[in-house]
Structures are given as C-alpha cells and as structure tokens.
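Have a look at the structure that comes next, please.
Every protein chain of the complex appears in place save one, which is left out.
Letters A and B name the chains as they come in the text, with residue numbers starting at 1 for each one.
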Amino acid sequence: MRTTLRSLSRDPSAMTGAAIVAVITLLALLAPVLGGDPDLLRPSERLQAPGTGGPLGTDEQGRDMWTVLLHGARTSLGIAAACTLLAIVAGFLTGVVCGYFRWVDAIVMRVIDGLMSFPNIILVMSLVGVLGRGVGPVLFGLTVVLVPPIARVVRAAALTARSAPMVESARALGARDSWILFRYVAPESVSVLIVQATMGFAATVLSIAALSFLGIGLPPDVPSWGASLSAAQQYAAVAWWIGVFPGAAILLTVLGLILLGDGLRDAMDPRARRLAELARSSKSSARSSRRVAATARSDEKDG
Amino acid sequence: MTTNSTDDILLDVRGLDIDVLTPEGPRRVVHSLDLTLRRRGTLGIVGESGSGKSMTATAVMGILPETAIASGQVLYRGRDLLSLPARERRAMAGREMGFVFQEPMSALHPTKTIGAQMAAPLRLHLGLTRRQARARSAELLDLVGIPPSRGVLDAYVHQLSGGMRQRVMIAMSISCEPDLLIADEPTTALDATIQKQILDLLAELREELGLSVLLISHDLGLVSRYTDDVVVMLDGHAMESGPTDRVVSAPESGYTRGLLEASPRLGDSPDRLPVIDKSRFTKAVQ
C-alpha cells in the first residue's frame, strides 16, 4: 500500500487528477460558505454576464451561477458517493456469494453479463420510467448499473481465496466461513475495488448530469450541473456562460476522477510501476536517457 | 587454440560489455567477453539463465532490447558491427546472419501466414518477386523437412506443431543464405525426441550450406555433441573457453565440472538432482 502511494505521488497525471478531485470536493463541502443562497431567485437580474451579476454571471432564473455550480457539485458528488458506496456493499456481497456458492454463481453471473453489456444510461432511464421520478428511483438506477463490475472483481478474488491454502487451513482450524470471507477476500480485492469505485464514481457523475439534463433526474428545484445545461441551449445566443461553466465543471470532475483512476491502476500494477521507475532512472544516465524514455513511454499503460 | 589467419575468422568478439538499464540504474550483465568463431565452425555458449548468453547472441545480431547497451567490439569479417550506423547494421540482419529464436510460437506473427512472413526478407534482400519468393519459400520448407504438400505456406503459426514451427523458424533464418546462424536455445521449447531432430537438421544444414553456427544453450551435454568450441558463462563472465572436447574431458573450471555433472544422461536415475553452488564460483570471479 505504501509503495502504491509512493508511485502514485510520482505520477504527474494521477496527481493532477487527485488535485482536481480534492479541490472540487472541498468546494462542494464549503458551498454554503463560499457561495450565496442557491434558492434566491432574482428575476430582475436574469442572464447577467460574468463580472456584473456575480463572478460567473447569473442564470435564466436570476440565480448566481457560481453559487449554483457550488451547490451542483454538492449534488453530483453527494449522489455519486452514495451510489458508489451502496454499489460497493451490494457488489461485495454479490461477488462473495457467487464466489462461494457455485449454483448461485451460474445464475447471478448471467444476470450480471446482461446488465454489463446494456448501455447504462438507457437502463437507468427506463428504470426511472417504471419506478417514477424522484431521488429514490434515480439512486436505485444509478446503483444497479455500478454493481456488476464490482461484483465481478470480488467474485474473482473470492474464487482465488477459496482454493488458497491458507483459507483451507483456516477452515480446517474451524474458522467460520463468513470470517474467512472477510479476512481473506476483502484485502485481496481492495486494490481493484478502489480503481473500480473511482471509475464508477466518474460514470455516475456523468449519468446524473445526463439525467438532469434530460429533466428526468432530480427534482427541478435541486441545483445541478445537468439541469443548468438544459437551459443553456435556449439562451445560447444571449448567455454563453450558462452553457460553458456547468459543462466545464462536469468535464473537470470526470477528468480528474479518470486520471486518478488510471494512476491508481498503474500504481497497483507492478509491471507498470517498474517501468515508471525505469523512466526516472534515465536521468542518472545521460547517454541512455533517450532510449529509456522511448521504452518507458511505449510501455506505459493508460487505459 | 591453434593459430588462425584473420581471414579464417568470421566473428570475433572482443571485450564485449552489455549494460541493462534497471530501476536501480545500469547493471552490467556481460563483462568483457571474448568469442571467436571460425568460418564454417561451430561455437557453443553455455550458461544458466541469467548468465548473459542470450544477451550476447542478441548483441551480435544487433537486436538487443532498447533498454540494453553493448560496448566493446563485435568484429564480423573484420568490420566492427557496434560502430556501424543502425541502417547498415539492420541491412546485415537476415542477409549475413540468421537467428533462430527459442519460442517459435511467439516469434512468428500471429495473424500473417507463414508464406507472407517468409517472403518479406526474400523480397527485401534478394529482390525476388512475389511469385519467386513463394517458390523459394516452398523450396526452403522442403529443405528443412516440410514437403509442399503440407500447405504450411498458407497456414498460421497456431495451426502448426511445435517441431514444425521451429523448422519454419530455421527455414526463415537461412532463407537469404547467411554465413552465420545464431541459434538461441533452439530446442528448449520442444519435446526431447523433437529436440534431436531439430539439432540434427541444424547440423545437416551447416554442412550443406557451409554455415558458421553460434549455438546458445543451457545444456552443456547437448552443446558438446554439436560444437567445435565452447564458452562457459556464469553471471556475465566467461568461466572457461576452448575446444569442446578439451573442455568436456578436462574442464579447468569447477563450474564447468558442476555443469557436466548436472547434465542428465540416459539411463541415469539419480536419487537427487545435483545442485551447483554458484556462489563458490561467483566469488572467484569477482
């Protein structure tokens, strides 16, 4: 774990990602302090350009754009965090059960295959359509699509743990199955889970934005990046800032998460780690630096 | 060694050092190595994995991995290959020297037919047309014991058996009639019975085409049956070199003696496999 963190700290793109994610999280947490009242509608100050009506201007309802963005971050990150946590719990349980009970596995894995190959956003839309609008269905839909990849990873770890000698001996010593699971499967799968969770988080931020943009996500009075964008098209000719800032916020957040996720994956993959170090060692030997840089570049993975 | 006129020497390696870049910095894997291969002669390099023997072979061929650097002299017909420009060096590969890899399965392209892979150097070096190259490839396959009726030219590598793949590899390596053939553990990936067939094939081709052969192997017993001279390597150093008969019958180095004892013989069923304590010899070297 320590080596993982160390090699992560030497990966510039991962550190950029981490910094972006940290700043946005901080802004979201401090939204009430840094911004004004997101519910304050000032019809007289609609569509003010950045600088005049506030640092980033005002939207079509006269709300301060900067405040709306800050609270949009709270919404996005909050929901994405909730969904990711729920999905980790559900995915972990599913994966462990599948890894241990073969007959459950046969059925559940088919279901997971089906869910994984279907386009996420379409599935979530249809679930919202069946269950009705509101935070509950949206949370449910977004969580359901995150579970399959997590369950797969955990299942693989559970299958390995099942046949590992130390688990056999733990069982022979009379350890309870549930204890064995927790003791061996959790650490085995934790590193891959972190990567999956980061990527899932990014996908969820995108999905919430898309749903809100379509107007079937959150209630209209909740500030969100996607909902702001749906007004942008209508006012494109007079207020470019409504279309640019919320989109940039989504892009930055997702980009930060993806860079961080890629970096985490590389840091946990020993081969990639070795190559990253190889690239650094080139500084010591001027003669070979070009050559090593070429090799290390060609070996690094990014997706 | 008997005195040779310089004309008689095809390959003369002098003070070859090879450094590999590692996370901890450059590491020397071959230390001032000397090799001499006479025209139409055979030279074996024997050593355990990690002894630097394969690195030496790839350095001679000019196909070292990008993370490795060779210095010293590799004289081929009196010209130092290490000081040649990359383009000239590359042009010699395939034309002047052929290389047989250890793992034909991965050394052959997965999605190109054998015929296409064989034709490329024939067209490049010999200027053959597509049709001529195909005819020549069929002849070459015949030469290594694959009759045209097998349809190998249109096959892909995964459709062939292990022995067949290595025969194809050999046919490719000699296709432009090189003078030097470098075989890097050519039989390690094969079954014991096929091993002998392949080595006999190499010996036959050497006679027929007048090749000089550099044979790399971890098996001193095997090398002793097919080479005139041998170099025994340990951790990048030459421990012993000389005529194979002499090295095998009266080894000077204790390490060579250890290798000889470790090499399995037919009918032998030792209770324990012999173990060589490398550290004893490594100390002597340093």
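Couple of notes before you dig in:
Throughout what follows, a residue touches a chain if its C-beta (ideal position, glycine included) is under 8 Å from a C-beta of that chain, and two chains touch if they have at least 3 such contacts.
Simple rule for what comes next: contacts and distances are computed from a predicted model.
The listed choices are "ATP synthase subunit a", "Acyl carrier protein", "Potassium-transporting ATPase ATP-binding subunit" or "ABC transporter permease"; the UniProt protein name belonging to the chain that is not shown reads "ABC transporter permease". In the complete complex, the hidden chain is touched by one of A:125, A:161 or A:227, namely A:125. Among B:76, B:99 or B:226, only B:99 touches the chain that is left out of the view.
Of the candidate positions B:39, B:112, B:196 or B:246, contact with the unshown chain belongs to B:112. Residues of chain B that touch the chain left out of view are 58, 61-63, 87, 90-95, 98-99, 101, 103, 106-112, 117, 120-121, 124-125, 156, 158-159, 169, 172-173, 176.
Chain A residues in contact with the hidden partner, per the touch definition given at the top, are 13, 110-111, 113-115, 117-123, 125-132, 202, 206, 209-210, 213-216, 229, 232-233, 236-237, 240, 243-244, 247, 250-251, 254-255, 257-259, 293-294, 297-303.
By our rule, only the chains that are shown with their structure count from here on.
Measuring from the averaged C-alpha position of chain A to that of chain B gives a distance of 51 Å.
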